Structures are given as C-alpha cells and as structure tokens.
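As you look at this complex, bear in mind that one protein chain is not there, while each of the others sits in place.
As written, the chain order gives the labels A and B, with residue 1 at the start of each chain.
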Amino acid sequence: MDSSHDPHPATQDGAHDHHDVSKHVKGYLLVGALLLVFTGLTVFLSYVNFGSSKANIIVAMIVATIKASMVAAIFMHLNSEKWTIYRFLLLTVFFVIGLFVLSLLAFHDPIRY
Amino acid sequence: MPGFRKRSIRRWNPPQHSFSNMEIPYTISARPDTGLWNAKLGIWLFLASEVMLFGGLFSGYVFLRLGSAPGYWPHGLLNVPVGSMNTAILILSSVTVVMAWASLKMRQFTRYQIYMAITIICGIIFLAVKLAYEWPQKFVHFGAYIKPAVAEKYEDYLGNKHLIEKGLEPRYEITGHLHEIEINRADADPAELDTLIKARGLEVVKTEDEGKVLTLKVHSPSDAVALRDVLGVISNPDEPNPAKRTRKAHGVKIEAFELALDEINANPTSPENERPRFIPRSLSEKTATIHMEDIDGDGQAWSSFEPRHSSYFAVYFTITGLHGLHVLAGVLVFCYYMLPVSTRLYRQNPEHLANRVEVAGLFWHFVDLVWIFVFPIFYLL
Partner (left out) sequence: MATPTTSTHAHGEHGHDHGDHHHELGFWQKYVFSTDHKVIGIQYGVTGLIFLFFGFCLMMLMRFQLAYPGEELHFLGLGRLLAYFFPTEMPKGIMTPDFYNSLGAMHGTIMVFLGIVPVAFAAFGNYVVPLQIGAPDMTFPKINMASYQAFFVGGVTMLISFFVPGGAAKSGWTSYSPLANVADHPGADVIDPATNLVVSHVHMIFNGQTLWILGMVFLITSSLLGSVNFITTIIQLRAPGMTWMRLPFFVWAQLVTSVLLLLAFPPLEAASVMQLMDRVAGTSFFLPTGLYVGGHLWGNSGGGSPLLWQHLFWFLAHPEVYVLILPGIGIIAEVVANNTRKPLWGYKAMVMAILVLGFLSFIVWAHHMYLTGMGAKVSAFFQTTTIIISIPSVILLTALMISLWGGSIRFTVPMLFATAFMPEFGIGGLTGIPLAFNAVDLYLHDTYYIIAHFHYIVAPGTIFAIFAGVYYWYPKATGRMMNDTLGRIHFFFSIIFINGIFMPMFIQGMMGMHRRWYDGGLSYPVTSGRVVLGYSGTEWNHVISWSAWLLGVAQLPFIFNFFWSIRHGKKASINPWDSTTLEWTAPSPPPHGNFDHPPTVYRGPYEYSVPGASSDFTPQAQSDAGIPEKEHPPLEPATA
C-alpha cells in the first residue's frame, strides 16, 4: 500500500499501462470510422421528412447524442474514469438540464390574466 | 517541528527559501484514494465549466428560436457539404490526437509526432475553411425582410399563398446577391459621395431627377452600407437652440435594391424548397427589385448575412466564433507539444509528456463534442 518506496510507481489507471493502451488502439480507429458514418447518417436523415420539424429535431439530436457518447466514453476514457470525475460531471449535467428546463418552464408559463 | 525563525524585519520579505524539498505531489503519479493525478482532475473540472458555458449559449439558442415569430427563423443558409467535410476533418483530428497520446504511452515517439502533426493540420484546415470561405461568403450575401402587410406585392418571390395552403410557415425574407441600388443623394455632401463611389469602384448606371437619383452597380452589401452612411448637413432654422440648428445626419436615402435571387425566392412554390429538409441557397438567374418602403423595421431590415441580420446569424456567429477560438487555442497548445522543449521532456520523463498530451487531448475532444451538436443544429435544422 505504501508507494513511497517505489521509485517509479505505475499510474493507478491500470487500464492505461503500456501494454493495455495497444489493446485500445483498434477501438479508437473503429470509433473514428463509426463517427464518420454517423455524420453521413445525420445529413441523410435531415432530408427525410419525419412529419414535423420537431420530429426532425429529435432525430438529429438522438444521433448527435450517440456520437457524443462515443467520443466521451471511448476517446475521453470516461468508461473507465474515477468516481470523483463522475460526481462532478453528474452535477454539471444536472445543472445544465436545470438551466434549460427551468428557463423554458418560465418561458412557457407566463402570467395569464 | 522547527521553531520560529528570528530575523530582524527591516522590510517585509516574502518567504523564498525552502528548507524543505517540498515538491507538489501527484503531478504525474496518481493519488491512491482518488486514483487521479492533479491535471486530470483539473482539466475535467475545467471541461465541466465549459459544458456550462456552451450550455448557456445553447439555452440562448433555444430561447431565441422558440421566441421567433413564424417565418422569421431562416433555414438552409449554410453550406452543408462544406460543413460535413469540416465535421469529418474534426473527427479525424480527434482520432489522431488520441492515437498520438497512445503512441506516447507505448513509447513510439515518431508515431506520436506524425499523429500530432496531422491533428494540427486538421485543426488549421478547419479554421481556414471557416475563416477564409464560410464566413466571408456570408458577408457578400444579401437579405431583406419584407413588411408582412405588403408581402403580397412580392408574392412571386415569397410564395406565401402556396405555403399557407400547405400549412407551412410563411416566408418574409428575400435573399440573393446584390447587384444594383438606387439612391437619392438628397442632402449628401457631393464631394464625399463622389470620393466614395470612386474609391469603391462603383459604376453609375443611371441618373434621374437632375442627378438627384442615382442607380449604382455595387459589389456587396457593404457598399450599400457605406453609401447609406454618407453624411450630409441638415439645417433647421426653426430650432430654438442655435447649437442644434445645423447638424450632421445621414444624407443619402436608399430607394431600392436590385438583386440576383436565390433559388428559394426564384421558385418559391417548388416542393424542393419546402421544410423540413435542407435547402441550399444557390443563385438563380432571376433578378428582382425591392423598394425601400416595403422593407420591414422602418426600412432598416436589410443587410448582408452578418450577425445583426437576424437572431439566427447572431447566435450562429457567436457560437461558431467561440468554438473557433477554442479550436485555435487547442492548435496552439498542440504546436507547443511539438516544440523542442517538449521533445526534451519526453527524454527526461515520457509519462509526464503523455499526461500533458492526454490533458490537451481531452480538451480537444470536448471541442469536437461541441461541434457534433453545432453542426446539425445550425447546418441541418
């Protein structure tokens, strides 16, 4: 447990040791290719008429969220991060959603007289 | 514990000698209980604040779009193929930056340099496309909003009857490339006006009303703005305050615009130009004339596609501008990691350099993340 005598203590992120990183390289390239495919998909889907412009917005946002999740989880190593980081990110997500939802609520709920 | 060091205090000296070898721990190795090294926590905290920043901007976007009256939120004004290509370039750079970091972790220095160089080049291409092509294009494109009350006059270019029949949003904007404008020189200073015309290389096509009304060929909307801003002296002898009897004000009145129409206004009833879909703004062969008295906002609602043209452009330029600044910052940091000072660090402590590149890479991925949302929101929707 006492790491003070180890002249070159390995980083505690076991998943990113010298050998392990090479395992992830294929993953990075695969995700990169997928992202390009999804970009094309986004453009294609914008031509498809899903009924209303609201529906198109929802479809586009779903595809964007999938792409963003891939970047965050794989490229930014969020799938194997530490709990401290997760805690701060969860807080942030909660507050961003709060900002959106509550301001929109105020927008949609004006005084009616 | 060392005791209080007596010294005569002649002038206050902030402590500078360390009688310890206190270095800041956990800059490279992780702290056991949190599992993090300092900069990793630091960059994630910074990214959390950036999420709130772009969140605030996007909430502005939502507010503005929801608050816009029907027909006033434009679509299809941005070049989708160019935007898609830029998106692909940014995604590629994301891949290469994580490969650069992986190469460092695997101690393959040449590979690292190659991947990093590609990342930088991609970043520069992204910025170049934006600053040298996309943005300048906007400043030569012209648009004018027609007063809804007189929109029928321009039905050929707006096609509102057809749109309303189909239950779609009306159109009030006519866009295209400005060719000619008709001005009334009124009280304008003649010398100043002539200098301006010569300086900008404008051609006088027609003169009417004893030289008071001119029709000029212009190159871009900025010419029209320059003409409108020509000052003249206006005198009002009835004004009680003598200091205000003569004053400078706009001396030129613009009477009409003639422009080459975009496809959407040339064939407004074509199903190709209906929402929801991407509509390119390509030029047609048709031209049209718009009279100043029909322009909304007391004749002020015309301009190039600059930030003040509409809320859409305001938020587009703000978000892409801020995003572009972040891209530039990232490119500069990456350039620093290619310099000899960083190569030296690799030789002394490769893990330290790998950590620094990881931190910069995280920032770059975030920038890519933001673009993943910006692209569909502005280009496609």
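One rule holds in what follows: contacts are C-beta pairs under 8 Å (C-beta built on N, C-alpha and C of every residue); 3 or more make two chains touch, one makes a residue touch a chain.
Computed from a predicted structure; not experimentally measured.
Undergrad: Under the stated touch rule, tell me which residues of chain B contact the chain that is not displayed.
TA: 1-5, 9, 12-29, 31-34, 36, 38-39, 41-42, 45-46, 48-50, 52-57, 59-60, 63-64, 67-69, 72, 241, 243-244, 297-298, 300-301, 306-311, 313-315, 317-318, 322, 348-349, 352
Undergrad: Please identify, in ascending order, the residues of chain A that touch the omitted chain?
TA: 1-5, 7-9, 84, 88, 91-92, 95, 98-99, 102-103, 105-107, 109-112
Just so we're on the same page, only the chains that are shown with their structure count from here on.
Undergrad: Chain B touches which residues of chain A in the complex?
TA: 1, 3, 9, 11-13, 16-18, 21-22, 24-25, 28-29, 31-32, 35-36, 39-40, 42-43, 46-47, 49-50, 52-53, 55-57, 60-61, 63-64, 67-68, 71-72, 75-76, 82, 84-85, 88-89, 91-93, 95-96, 99-100, 103-104, 107
Undergrad: For chain B, which residues are in contact with chain A within the complex?
TA: Touching chain A from chain B are residues 28-32, 34-37, 40-41, 44-45, 48, 51-52, 55-56, 58-59, 62-63, 66-67, 80, 84, 87-88, 91-92, 94-95, 98-99, 102, 105-107, 275-278, 351, 361-362, 365-366, 368-369, 372-373, 375-377, 380-381.
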